[in-house]
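Of the protein chains in this complex, one is absent; all others appear in place.
Chain lettering (A, B and C) follows the sequence in which the chains are written, and residue indices restart at 1 in each chain.
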Amino acid sequence: MTGNSFGMLFRVTTWGESHGAAIGVVVDGCPAGLKLSVKDIQHELDRRKPGVSEITTERKEADEVEILSGIFEGYTLGTPISMLVWNKDIDSSPYEPLKDIPRPGQADYSYHRKYGIRDYRGGGRASGRETAARVAAGAIAKKILAASDIQILGHVVEIGGIRARETGFDELKKNADQNAVRCADLEAASRMEQLIKEVKAEGDSVGGIAEIIATGVPAGLGEPVFGKLDAELAKALMSIGAVKGVEIGAGFKAARMKGSEMNDEFYLQEDRQISTRTNNAGGILGGISTGAPVVCRIAVKPTASISKPQRSVDMEKLEEVELKIKGRHDPCICPRIVPVAEAMVALVLVDCLMASVMDNFISKKE
Amino acid sequence: MTGNSFGMLFRVTTWGESHGAAIGVVVDGCPAGLKLSVKDIQHELDRRKPGVSEITTERKEADEVEILSGIFEGYTLGTPISMLVWNKDIDSSPYEPLKDIPRPGQADYSYHRKYGIRDYRGGGRASGRETAARVAAGAIAKKILAASDIQILGHVVEIGGIRARETGFDELKKNADQNAVRCADLEAASRMEQLIKEVKAEGDSVGGIAEIIATGVPAGLGEPVFGKLDAELAKALMSIGAVKGVEIGAGFKAARMKGSEMNDEFYLQEDRQISTRTNNAGGILGGISTGAPVVCRIAVKPTASISKPQRSVDMEKLEEVELKIKGRHDPCICPRIVPVAEAMVALVLVDCLMASVMDNFISKKE
Amino acid sequence: MTGNSFGMLFRVTTWGESHGAAIGVVVDGCPAGLKLSVKDIQHELDRRKPGVSEITTERKEADEVEILSGIFEGYTLGTPISMLVWNKDIDSSPYEPLKDIPRPGQADYSYHRKYGIRDYRGGGRASGRETAARVAAGAIAKKILAASDIQILGHVVEIGGIRARETGFDELKKNADQNAVRCADLEAASRMEQLIKEVKAEGDSVGGIAEIIATGVPAGLGEPVFGKLDAELAKALMSIGAVKGVEIGAGFKAARMKGSEMNDEFYLQEDRQISTRTNNAGGILGGISTGAPVVCRIAVKPTASISKPQRSVDMEKLEEVELKIKGRHDPCICPRIVPVAEAMVALVLVDCLMASVMDNFISKKE
Partner (left out) sequence: MTGNSFGMLFRVTTWGESHGAAIGVVVDGCPAGLKLSVKDIQHELDRRKPGVSEITTERKEADEVEILSGIFEGYTLGTPISMLVWNKDIDSSPYEPLKDIPRPGQADYSYHRKYGIRDYRGGGRASGRETAARVAAGAIAKKILAASDIQILGHVVEIGGIRARETGFDELKKNADQNAVRCADLEAASRMEQLIKEVKAEGDSVGGIAEIIATGVPAGLGEPVFGKLDAELAKALMSIGAVKGVEIGAGFKAARMKGSEMNDEFYLQEDRQISTRTNNAGGILGGISTGAPVVCRIAVKPTASISKPQRSVDMEKLEEVELKIKGRHDPCICPRIVPVAEAMVALVLVDCLMASVMDNFISKKE
């Protein structure tokens, strides 16, 4: 069934297989009059792009985006924006032997069971490569959000058990995008990078935790009771391949807190604005943003593709086999997921921001 | 904007305020020919109902459901099923003084900011009472799932730091619904209950973790790349008021695992079926069910309504105040969220099960 | 499958069978802060209500609406508005003999084939009674539209071949709702009424054409290329039971015109506004409103329920039978469809009006 669209007002439809001709996205609902260029998109794609450091996959994709519609003389038309990236550095040969052998932890087996047919080359539609389309769409969303002073910042807070110390927002902003692991605690970052290299040498992989913070989010975003902001964020983030958990604000820690600890008390700022000093709620109460920063964390599992031998089953011959995956893979996908997670958060926020305009459709009761 | 519907094929629309005339739900898309009675629904509502034990709110609601349409001579017609529960034990007086004072951790402030108007009585639309409508709809979903041998079982695994030991599925099934905290480890259950009573005595509240397991889920459910089964579950569960985190399978633990530990290797069962011995994936790979049990856990925050004094701000007078909440509240909402979470998982699964029929729409390539 | 919701931003879900407990509607997406009372709804329901004149069905329903949620102290909350009307004057006895015999021109046969089960009493879900729910929702839509000076006016232009002469808008407004056939040409109205009585005496029924005009519609409503204003109107109007045709502006006459006759030329009004002197487009170009009145016409078939003997087939016994329908029916449904068609037009317009706010989301390029 249909499942390749996301969003209601800012609606994104992605398409493409990893080793097909191209991957792409159609953005429907982007308002007219937005200044938009290829450069805006390319900048974000470059942040996600493979082959840029020692700890990412060796697949080299220029990932140059083309915009095929929806823009005229540098501005959006209000019509669908179609973007694509051609697949270029394709080597399907390592996948031939895996045609009938599902890789543990990958989508091979479940796709086979669901569709009865699958493009086994490079993971097909289930490849992380699909997320390039999300990042392209997210770049537009970010541009719209930026015009409303909403900023989205992702960073890695933990890899293989190594935790970053808590950093202030300015430090985050300064450091997070400056190292290969996208961790703002530079000392931890260097240990994380070291660990990833070791794990790679073992033919293994490692997981981590990333955090996405959105600042400048106005109060009032989110559509109860099912389209709550946190519910949409959870869906958006959990729809990223390697994500196994999502938490908002205090998250799982909340389960061990008392109400008197968890509740963020209200106070009056000097400027007479109502605010809270703590943010255990992660900027969301009752599924609606409060005006405090929106804080989400995601658990990223270790990359499923490892070169260590693993057991599997040949689905044609129905016999157990030992499997060695070659291909080119990231030993830790967590850093590269950061821009993808940012894109998903941006898609949710822009959709909710547009929806929130409806809240003022009727001049309010005096 | 619209946000009160859930699901695409089995589509649920809930309505109602806590202290309004009634709360209810319309289920559109329930196939014709299902044997269905008020008893099927009432059974699940009774599991969620307040006022049944010492550790739940004292509000007493019979929560008797009425079915107003969609059933004829005991069978569903394929037309919308409208159900409602009248609100009876309403006492809005404790809410009058809170009209302008948002309770910390509650939706008061964010609703006020979003809508400019709110029904402050009993939490209005943001009340946990809204979940009765979900449970009613979920009861229908469960009945459909049961006909396909899909069972959903929720239980509490942790409250206020007290963890239940791991129990086998049979023990779960036998014990989980038998005690006030819905914990299958009876020894832990008794300590949890004790803790909740203590916390209640302090005028405080406490959080916990619940787990929902779905067995019998066939391989192939979930609609990549955005309608993935885990993404839909995350949205469904995070849309429940007090939930701050959702994880699937190994969840946040996956962040500390290596690929060689995390990956569930495939083997051939004696009956020549492909299976895995571990289930770190929680029954979902690439957003599609594998046939293994689907396992989700949710972090439930401590009930926001506590009688301990808290700081807040009078939004009319714009001055800080001390707040004492009276009303009637659950000191730990985690046990009562279990049937709600089960309902949400059921709604997701029935929707995905119906969608999966499309996968066989075309006779597959030989 | 789901099919009982209409609209995207102002989303209406109807439910209920003709001889079930009640019929109702949930309106999701109505903005907060709208002043709304039962009276607003009742007024429109009374216009549709049966049993008010000699030429309508004798079923007597008070059709008193109850609002169960979404309103607080006289204003909408932004939460779902649930409304219902209890079915009271039910006499299912005439339907018993028809249990297995599909009435020609009715939905009996197709419902039977689709669902395998049907509530045969009074037409069940396929009854015109379902439209009361649409009218209730439409009443809210009309109120929102009125605040933007958008008026919707329906009237009958033809019955059984008797055509009303063209009347100016003021005459329409004054006369259309004042007679039993809802025709503004009073002379024609009287002949139409006479014809309906004759046809009723014969045990037969007769069809007609109604026109719906919306004035004050701002330019810019409609969402190309599939959510065009005319496309949404066509769906909305064709979804009414007895409607077999929909046309916009010149409609089918356009098929016989030349481009030079059909095109509405632009000119500059005295107030420097761009306008057209003709309105063959019916106020819509490229699927978007132009600012001119939106004009739709619908072909309403003769009521299928006639007391003249008809041939049918007993679906159980598989033998041909002669059928005589008793029940209580309108010999011409066209006049009573007018408020329903108005409601559907209102639902489309309010949805498009809300959507059009997005067009100004970004301050336009200078």
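What we mean here is this: contacts are C-beta pairs under 8 Å (C-beta built on N, C-alpha and C of every residue); 3 or more make two chains touch, one makes a residue touch a chain.
For clarity, every value in this text was computed on a predicted model and none was experimentally measured.
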Residue of C:172, C:246 or C:341 touching the missing chain in the full complex: C:246
Contact partner of the left-out chain, one of B:3, B:29 or B:287: B:29
Candidate in contact with the missing chain, chosen from C:34, C:68, C:107 or C:136: C:107
Residue touching the undisplayed chain, where the options are C:138, C:207 or C:339: C:207
For subunit C, residues in touch with the removed chain: 1-6, 8, 14, 102, 104-107, 109-111, 113-117, 125-126, 130, 158, 160-161, 199, 204-209, 219-228, 230-239, 241, 243-268, 272, 274, 276, 281-282, 284-291, 299-306, 308, 310-313, 315, 318-320, 355-356, 358-359, 364-365
Residues of subunit A (touch criterion as defined above) contacting the omitted chain: 1-5, 8-11, 13-17, 20-24, 26, 28-29, 32-33, 66, 68-70, 72, 75-82, 84, 114-119, 124-125
Missing-partner contacts on subunit B, residue numbers: 8-9, 29, 31-35, 75-76, 78-79, 144, 147, 224, 354, 357-365
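As a working rule, only the chains that are shown with their structure count from here on.
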Centroid-based (C-alpha) most distant chain relative to subunit C: A
Inter-chain centre distance, subunit B versus subunit C - centres from mean C-alpha coordinates, in Å: 39
Rounded Å distance, subunit A centre to subunit B centre (Cα mean): 26
Distance between chain centroids, defined by C-alpha means - subunit A, subunit C (Å): 45
Overlap residues in subunit B, where contacts from two or more other chains coincide: 1-5, 8, 14, 114-117, 125
